[in-house]
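Every protein chain of the complex appears in place save one, which is left out.
On to subunit A.
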Amino acid sequence: MNSATVLALLAAGTYALRLAGPIFHRRLQLSERTTRLLGALATVLLAALAATAALTQGHHLADWERPAGVLVGVTLAARRMPLPVVVIGTAATTALLRLLFVP
């Protein structure tokens, strides 16, 4: 139920944003400041989501293997590796650590 609602609202809202071009054509221009603010808002939300997803599980701290893998992924990303490399490096690290340390 929740999932369907999220899907419907996200799809409708996203399509509405995409229609701006065809509807307004050249009559609408966002100022640079507005554009930047929107970008900044998305950035802080993503940072918070990444941090909670990396470090917490439910209302508790996650096991350490997950943030360790994330750390490797972030390091790869900071070295400008392509996204698939980040994905594989992250998953492989966490999987390997679990294989080694989880009984």
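Here are some notes:
Throughout what follows, a contact is a pair of C-beta atoms (placed from the backbone, for glycine too) under 8 Å apart; a residue touches a chain by one contact, two chains touch by 3 or more; residues count from 1.
Methods note: contacts and distances are computed from a predicted model.
With the options "Binding-protein-dependent transport systems inner membrane component", "ABC transmembrane type-1 domain-containing protein", "AzlC family ABC transporter permease" or "Long-chain acyl-CoA synthetase" in hand, the undepicted chain maps to the protein name "AzlC family ABC transporter permease" (source: UniProt). Where subunit A meets the omitted chain, the residues involved are 2-3, 5-7, 9-11, 13-15, 17-22, 24-56, 58-60, 62, 65-67, 69-70, 72-74, 76-78, 80, 82-84, 86-88, 90-96, 98-99.
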